[in-house]
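Apart from one protein chain that is not included, each protein chain of the complex appears where it belongs.
Up next is chain A:
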Amino acid sequence: MITHNREKQTFILENNSVRAVLCYQNGLRMQEFSNLHSGRVSNTDRELLTFTFMGGQYTSADLSVCGAYAAQDNTREMATVLLENRDLQLSMRLHLISDKKDTVTVLLQVKDLYREKVPYELFIHSPFLAAMQMTGAGDKYYYPAGAVQNREGKQLLKLAKESFMNSDIKPPLVVTDAEDQYGFSVRFPSLADLSDDGAVQNRNMSLSTIASAEELHEHSLPINPDATYADTIELEITGLTDGWPEAFRRYRAQWEAPYDFREYDKPDLKWFSEKFLHNFTFLYGTEGFDPVKKKIDVEKLLAEGDEFGGFDTVTVWNQYPRLGIDRRSQWQFFDDFPGGRPAIRQAVEEFHRHGVQVFMPYIPWDAGSHESTDSLGDEFAKLLADTDADGYQLDTLSAIPESFREKCNAVRPGLVMTTQSHPTKKRPMEIITTSWDEFWATRPMPQVDILRYLLPRHIAPVISRWYRKEDKDLLIQYSQFSAVPMVIWQDIFGRWMPFCAEQRQTIKGWKAVYMAHRLTYQCADPIPFWPTRADDVYCNRFAADDGSETIYSFYNDTDSDYTGPLCRADGASCEIILGSGEADIQNGLLSGRLPARTVVHVRVQ
């Protein structure tokens, strides 16, 4: 429903979840922005925007209203206010758009006619956004770039690493009441591919970098208007009834909506999801190579794996850092490997007899100027045909040409691509179905990788590269807390950095638990940081798609045992399946005892 009161110069938009009241009598003031489910009136009498331009500071009252109208179609209702400041040669359009369901979008568009014939800096701040709240007392905030922080203020929800390319993963700002029930999710839609802040007007990607209350309160966005009305700032605000879990689920649905996940649905590629322990072996070491017989030592490597519970895949690495001493390419390295490609094939076949799949390395930076995308793709596919290996570890490659995938498909079904870091853009994410979870730091526990929860079908094992004993302990906990498989990499390009006997035993036990509940851990609806009833106790929730069980993964981030209520949970019985402690469930509340600084998995049925 939309109401335009011309006398009071007010718009009222109301849908199933949100009520927004905007007054344009003297500038732009949000008189109310409420979550109707909560029964509360929230966010009253807020200035919508202020700005700094050509040395002056202004509020929306410094703009003259030169028009206001309401409009609607089958799916939307819209209130629009036109504003201008002729001295500044600046115009703005403010739209409130209701989806007639549960969301109201605040969209600001800015036009700058370049009063001095050149573009000047323009910074915008929204007091309405800065003061967004649910109840005003005890509200919980999940910031876009720092949704969950520990008591030292360290971020625990890890986002994709960004460079010049903008990541597609931009979680919303979420504010809820103290019970994590009613609240708002504020999404900042952006299709800007580059993080270059001069290239586009749309500055929502900057809002997505807000990681703290201070950054929210003091945000000042450098926008880049020109002589057209382009989207500048967009706040897509949804009313919540189930707090953070609902906000996360909504965001996941929005994020994945444009994706084509057919590659993930291919039956022949699903074998990777059935694996837990991935080995990476450096063939210049004796871990997986017999220097006397000059051959890959399958039996020895797999015997090593047995101490961890059994390697499910191996990556045989024979190139970097050896490449470059002479002109031999990565493809020639396979020819010059003792026995050549037939010997590698023999080893692959031996691994296969043990049920172990094999990845070959691909080094994207080795491609020489004499090689084309086409010739590289031919070599790429031919190696898998020659060796019967099961896929590629793509090293630093974050995207592969479509033709590589197509040429591999022609070799045989079942060839899996995995890469060193998560792909962050849409198409690479669609065709590279697995990657390593490598963020180069284990601290602090309990961090989680957002991609593991956004796209749970993209299985991304965690890896240890230069980790020493203490970090390896944390890595195992990290693997347990988010229920992610592991890469066991002990020979780091010539430096031997093994796991100790106790760690091997722990991984062995964890693998058994994971495999027994694999489908639950790989469920379609995992929720990171499920709300808990205790400070410093964190939880991830994995609910089996068939409803048979739910596993709550807890981490007590204190130096002493915690005993008391844990979180809300549906079920009649519970048991601890990983770690130690006690658990009980009554009236939808899970309680128990969690030892200090350990991961405990509680299964609820």
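Just so it is clear, contacts are C-beta pairs under 8 Å (C-beta built on N, C-alpha and C of every residue); 3 or more make two chains touch, one makes a residue touch a chain; residues count from 1.
One rule holds for everything that comes next: contacts and distances are computed from a predicted model.
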item: Omitted chain (choose from "Putative secreted protein with C-terminal beta-propeller domain", "Sugar ABC transporter permease", "RNA polymerase sigma-70 factor (ECF subfamily)" or "Serine/threonine-protein kinase pkn1") - UniProt protein name; value: "Serine/threonine-protein kinase pkn1"
item: Options A:P127, A:P245 or A:G285, residue touching the unrepresented chain; value: A:G285
item: Residue among A:P342, A:G355, A:P413 or A:G494 that touches the chain left out of view; value: A:G494
item: Residue among A:Y229, A:Y320 or A:F439 touching the omitted chain; value: A:Y320
item: Touch with the omitted chain, as defined above, among A:R86, A:H217 or A:K294; value: A:K294
item: Chain A residues that touch the omitted chain in the full complex; value: 283-287, 289, 291, 294, 318, 320-328, 333, 336-338, 363, 365-366, 368-369, 491-496
